[in-house]
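The complex is shown incomplete by one protein chain, all other protein chains being positioned as in the whole.
So that you can tell them apart, the chains are marked A and B in the order they are listed, and the count of residues begins at 1 in each.
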Amino acid sequence: MRNALTDEELHELAAKQTALGELRGTPAVDPVNVPMIRHWLAAMGDENPVYLERGLAPPAMAQVWTMPGLRRAVKDRSPVDELMAALDASGYTGVVATNCEQVHHRYARVGEVLTPATRFTSLAGPKRTALGVGFFATWNITWYAADDEPVAEMLFRVLKFRPREKKPARTPYPLRPAVNQDTAFFWEGVRQGELRVQSCADCGLLRHPPGPLCPQCRSANRSYAVASGHGTLYSYVVHHRPPVPGRETPFVVGVVELPEGVRVVGNVVDCPIEEVAVGMPLRVTYRPMDDELVLPMWTPGEP
Amino acid sequence: MLSGRAAVAGIGATEFSKESGRSELRLAAEAVLAALDDAGLSPADVDGLVTFSQDANQEIAVAREVGVGDLTYFSRVEYGGGAACATVAHAAMAVATGMARTVVCYRAFNERSGRRFGQPDARLGGQPTSQGLEMSWHVPFGLMTPAAWVAMFARRYMHTFGATSEDFGRVAVAMRRHAATNPAAWFHGRPITLEEHQASRWIVEPLRLLDCCQESDGAVALVVTSAERARDLRRSPAVIAAAAQGSAAGQLMMTSYYRDDMSGLPEMGVVGRRLWEMSGLSPSDIRIAILYDHFTPFVLAQLEELGFCGRGEAPAYIADGGIELDGRLPVNPHGGQLGEAYIHGMNGIAEAVRQIRGTAANQLDGVANVLVTAGTGVPTSGLILSAG
């Protein structure tokens, strides 16, 4: 396992690799040949007759002649590899090709054996990109025919990036509320950071837990008030045993009296258990329990 | 009026254990047969069956097992242990109205070796039924065990009246002392001290392990028939002087935290008022109280709701020896659910019958009237059984 390098050390390594200049690779195992050209043309749907008629390789095939294919073991040493490994080790594990630029001096001819040569060209970065912070690495490959005649050149650039921390999907919290038409507004509220108390749209009575009708005037016209978020601890328990799914013991659950005149149940958090007391002032807080459920909880507050 | 029309003529039970090794249906059948045998009746005499909604054994299944033929009355009562005395109330109503002649009430479960009520069940808040929605205001916060639901009331009671954990502990000590001399009790021969109570681990503060009743496997059955007929049967009858069910404004299951006051049990107040009214009796006429004791704090609240003492006076009443066998109001001479067994309150009704017959392990003298209550914190029920 390689060590992570600093950005500066990565640039130093890049400079070293650039200074190596052009490294010759192994000549192609097969000369430019008709069967591979025919196969390539068919796969691309390219009906240009010029290649087979005149014994020429399609220019975009330049790289194909020296691809190792399934003979991975014979892969050439390249000045690129070490830098790619260093970027991986430094956390820039993502890779995406960004540019491919080919210059064709002439078309390769059937029978020619091409030899690749690679030089590392540049490392730029770190840069902020849509995929994450990363480095752009660029190298060039030239394919030579006999007598060191360059047939084609290619610039290739990749972005090596640090993948954004993908928040792993949280384990679903096991203690889920049942929700229906009468209670959905409450749970929607806590998701939005509001503590909603059902109110009667006709007589104004506040009520919690909510229900379909106003117990005072029997109206089914419901609305809600957003509570101030202040409360006073009316009673509480400290749960020790037995273990509760999704919870670490001990934990505190309280009945909280709101200045609006209703009580709600919730956990008392961010308070040493021995300091929890009936009558203590509380302030609401909203805690995501998983990717979906938010629960209103209570922390010590100003009186 | 229902008062005096029906009586408990037979009681039966299985052994009380931690692992019955038998199916719940078999436990039900055994208890029903034992109760009929106690009454001197046979399954052929039975035309009614009543149990808890929570019971896993349907009336028709029990009827098939024990050989009961035609049934003309069957019903179920809701709300957990709050159903206990109400099964007898429903049976008495059926008898008094002629719906049935001989009704057996039963409750059978493997509550220790099978499904344990004290274990958190994430499904409690799962369905948008009225109860699931009610639970959904509490379960997501981890408030989901009976001990925790009761502890919330206990804390408020302590705050309101200055009660302490020792006040709750004295209930546990008294129940275990009673159970120690009851051979049928799981804790027979195993009394505890207040120090042991105070040293026991927290379950849900302010409740300690010894504030919580045990878990049991077992079954109890009761035979209800007309008082008139009961007098001709094998045993002296325990006449149903009063029977009542009660739920109060703002009632929830175990979590009525949204009423003005959280220091009492208004639903038990409803039951008490009905019992006094129906029986014509008053607290001073009651020789023994069988108070539902799944958790100690609600024994205090019941003494107050039923009028045996004033609001906030239960701690002193108990500290003064009020609920001991030689106290002003002996409570649960069998040891209650804390000491004898947790059969959802049905074993307490059987104890009331034994005390009236004069056959209890810790028999008291001059027992004319016994008050029995059912599960607390839930819509509940109560009975006054009388000699005669």
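Convention: a residue touches a chain if its C-beta (ideal position, glycine included) is under 8 Å from a C-beta of that chain, and two chains touch if they have at least 3 such contacts.
Keep this in mind: contacts and distances are computed from a predicted model.
S.K.: Out of "Carbohydrate ABC transporter permease", "GAF and ANTAR domain-containing protein", "MaoC like domain-containing protein" or "Amidohydrolase-related domain-containing protein", what name does the UniProt record list for the absent chain?
M.R.: "MaoC like domain-containing protein"
S.K.: For the full complex, can you list every visible chain touched by the one that's not shown?
M.R.: Answer for the hidden chain's contacts among shown chains: A.
S.K.: Which candidate, A:26, A:98 or A:299, sits in contact with the chain we can't see?
M.R.: Considering the complete complex, A:98 is the one touching the chain left out.
S.K.: Could you tell me which of A:39, A:77, A:170 or A:191 touches the chain that is not displayed?
M.R.: A:39
S.K.: Which of these touches the unseen chain: A:4, A:23, A:64 or A:294?
M.R.: Touches the omitted chain: A:64.
S.K.: What does the interface between chain A and the hidden chain look like in terms of residue numbers?
M.R.: 36, 39-40, 42-50, 53, 58-61, 63-64, 67-70, 96-104, 107
Throughout what follows, only the chains that are shown with their structure count from here on.
S.K.: Please work out the Cα centroid separation of chain A and chain B, and write it as a whole number of Å.
M.R.: 58
S.K.: Quick check: in the complex, which residue numbers of chain A touch chain B?
M.R.: 173-180, 182-183, 208-209, 234-247, 250-251, 253, 255, 262-267, 278-279, 289, 293, 295, 297
S.K.: Enumerate the contact residues on chain B facing chain A in the complex.
M.R.: 118-120, 122, 125-129, 132-145, 148, 151-153, 155-156, 159, 201-206, 255, 257-258, 262
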